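And then chain A:
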Amino acid sequence: MSYNFRFSALLPYTDEIVRGVVLTLQLSVITMSIGLVIGLFVALARTGSIPVLRGAATTYVEAIRNTPLLVQLLIVFFGLPHLGIRFDANTAAVVALSINLGAYCGEILRAGLQSIRTSQVEAGRSLGLTAGQTFRHVVLFQAVKAVYPALTSQFVLLLLATSVVSAIGATELFSEASFIDSRTYRSFETYSLITAAYLVLTLTFRALFAVVWQLVFVRRSRSR
Partner candidate 1 sequence: MPLVEVSDIHKSFGVVEVLKGISLTVDKGEIVAVIGRSGSGKSTMLRCLNGLEKVQAGRIVVAGTEVTSPDADLNRLRQQAGMVFQSYNLFPHLSVERNITLALTLVRKMKLPAAREIAKEMVARVGLADKLGAYPDELSGGQQQRVAIARSLAMQPTLMLFDEITSALDPELVGEVLRVLEGVAKDGMTMMLVTHEMNFAKNVADRVIFMHEGRIHEDGPARQTLVEPRTAELRSFLSAVLH
Partner candidate 2 sequence: MIREFGPNDIVYLLEAARWTVALALIAAVGGGILGVIVAVLRIVPFKPANWLAIGFINLIQGTPLLGQLFVFFFGLPLFHVVVDPWVAAALSLSIYASAFLGEIWRGSLQSVSPRQWEAGASLGLPYHQRLLHVILPQAIRIAVPPTVGFLVQLVKDTSLTALIGFVELTRESQILSNSTYAPLQVYGVAALIYFVICFALTRLSQRLERTPHAAR
């Protein structure tokens, strides 16, 4: 093979990579927060008794889940300005990712809401707890435990999905790759390294989430 791999050519760009990691984390955390709020409304609407809201929420979820994130992103960034709604690339990224994530979080939270058995509520109430106390001490813990695995893996998926926003020129880890690539002409090395950086991120978060699961949920249910 004639090609000389030179990962050392990327060394001067450590700062860019670190900045990319920070930006990706920021983007992920902001989007996850907004996505959760949207998701909560979606879940309540879908489990609620108002047909119009239920229909609207279902349409939203199906529309998002059955179209690619990239196309959603292109609609937000290039399409919406034609309706007079204009965002810069970074804002468009947050908007598109949040709308996308809201649908997935909505489904996860809906499953969580439906997993709470009425018998648990009845048991709490029959012990004389108020509705608020029942929610806080009986329902909440079980509900959070029910949605935790799905929500955390959704976060890891989001971390990976944010790379797509480089397509509209939003700044995050993957867009740093094209910058470094344009300076070094070491495309293979650059994209390998950036891809590996995502691997480190996802493995770290998976480990972190697993530790929290052990500490918060496994121990507590065993000690009872």
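In the analysis below, contacts are C-beta pairs under 8 Å (C-beta built on N, C-alpha and C of every residue); 3 or more make two chains touch, one makes a residue touch a chain; residues count from 1.
Selection rule: all candidates are chains of the complex that A comes from, given by their letters.
Computed from a predicted structure; not experimentally measured.
Chemist: Taking the stated C-beta criterion, I'd like to know which one of 1 or 2 contacts chain A in the complex.
Modeler: Answer for chain A: candidate 2.
Chemist: For the complex, which residues does chain A have touching candidate 2?
Modeler: Where chain A meets candidate 2, its residues are 1, 3, 62-63, 65-72, 74-75, 78-80, 82-83, 156, 160-161, 163-164, 166-167, 174, 177, 187-188, 191-192, 194-196, 198-199, 202-203, 206.
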